[in-house]
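This report concerns only the one structure given below.
Just one protein chain is left out here, and the rest sit where they should.
== chain A ==
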Amino acid sequence: MLILECPYCGVMADETDLHGGGEAHLKRFGPGSSDDEFETYLFHRKNPKGIHFERWRHVSGCGKWFHAARNTMTLEVYGTYSAQTYEPPKAIINAVKKKHPEWEGWT
């Protein structure tokens, strides 16, 4: 069972209290973008075996969206953080790097 700490409530919420929102930190390509960019924005998602940055919603709790950095293979959670950011905070990046010095970064 995946358990994430909601950064707003400060409680440990398990998967059944949450709703997954897919890959985090997507950049929107809307009107004026090329067909290729638009297609990538709409349909192309990372699907790594390993470190992944995701959006989650504390659906039966506070109802807020937040971010989580976790490992899709080991289910290890590196941390959760606010939705009000365009990229993972330093502390989260450091937590991942500590475990995986070879990691290439989130982008």
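Heads up, the rule we're going with is that a contact is a pair of C-beta atoms (placed from the backbone, for glycine too) under 8 Å apart; a residue touches a chain by one contact, two chains touch by 3 or more; residues count from 1.
Keep in mind that, in the parts below, contacts and distances are computed from a predicted model.
**Q** For the chain omitted from this view, which of "Acetolactate synthase small subunit", "Nitrilotriacetate monooxygenase", "Sugar ABC transporter ATP-binding protein" or "Sarcosine oxidase subunit gamma" is its UniProt protein name?
**A** For the chain not displayed, UniProt's protein name is "Sarcosine oxidase subunit gamma".
**Q** Thinking of the whole complex, not just what is shown, which of A:9, A:26, A:77 or A:95 touches the missing chain?
**A** A:9
**Q** Write the list of chain A residues that the hidden chain touches.
**A** Touch with the absent chain occurs at residues 8-14, 16-17, 60-64.
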